[in-house]
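One structure coming up, written as structure tokens, with questions to follow.
One protein chain is absent from this view; the other protein chains keep their places.
The block that comes next holds subunit A.
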Amino acid sequence: MIPAQFDYLAPTSVEEAVAALGEHGDDAKILAGGQSLLPVLRMRLNAPEVVIDLGRIESLRGVREEGDVLVIGAMTQHSVVASDPLVEEHALLIHKAVQHLADAQIRHRGTFGGALAHADPAGDMGAPALALGAEFVIAGPGGTRTVAADDFFVDLFETAIGEDEILTEIRVPKHTGWGAHYEKFVRVAHQWPIVAVAAAVRTSGGTIEEARVGLTNMGSTPLRARGVEAALAGQPATDEAVREAASGAAEGTNPPSDLNGDADYRRHLAGVLTRRAVLAAAGA
């Protein structure tokens, strides 16, 4: 199937894009890489009257450093994030996770900002961004504002981005020297995870000093496993200690039940995958 008819705008600046959104309001939809939006339009699950393509706004692409922060433009394609040396050095968790997102063709088009704005609870970018405490820069008619990771994900496919706003960049505090691993559990190739765990750890001489753990598809938004993080701090990076800490991974989660598995199965998976992710991140 093909999408219903729409008018197409391709602004070349954020200001123009925000103005176009303001003009068309509810009737408009932002197009980033299109890898989630176009399937939706083709299946006629949505039929906006106006599509505003961000693809011509060069300032939204690329990765740069600002002191202790890594700034990733919303329109930076997954394949660029995957091969960017700054991301690998300072946000290894994102580097690792993005390799497992979809397939090569989709990574060439889909964008970091698009995946986060889409806020699919099974999306692979949310948990790493949340775990690393990313901040989201959002442009609207009144200028820009910055939203903390904890406040960005609101519900299923819902974020703090307002209808008249655009996500412009994601600011990730540098986690230089941290070990990281993204453990994605999936039955078939190039698909969304049944459950996935994003872990970053700072170790020193075999001891876990600090840990960050994010969960994918364990609720309507990505979740931080703060209990696990607290339990891991100061523990040796051994199977026994990590197993114990990881056993609480599903606490406070509300995973879905679907054809891939029921909620109990996912709770079980969360513990197993957290252990694997943390051990791999710690290099143990």
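A few remarks follow.
Here, a contact is a pair of C-beta atoms (placed from the backbone, for glycine too) under 8 Å apart; a residue touches a chain by one contact, two chains touch by 3 or more; residues count from 1.
Here is the rule we use: contacts and distances are computed from a predicted model.
Missing chain, UniProt protein name: "2Fe-2S iron-sulfur cluster binding domain-containing protein", from among "Protein-arginine kinase", "Alkanesulfonate monooxygenase", "Peptide/nickel transport system permease protein" or "2Fe-2S iron-sulfur cluster binding domain-containing protein". Screening A:11, A:34, A:179 or A:193 for touch with the missing chain picks out A:34.
When the whole complex is considered, the residue among A:19, A:86 or A:106 that touches the unshown chain is A:106.
By the touch definition given at the top, subunit A reaches the unshown chain through residues 1-8, 10, 31, 34-35, 38-39, 41-43, 51, 53, 55, 79, 102-106, 108-109, 189-190.
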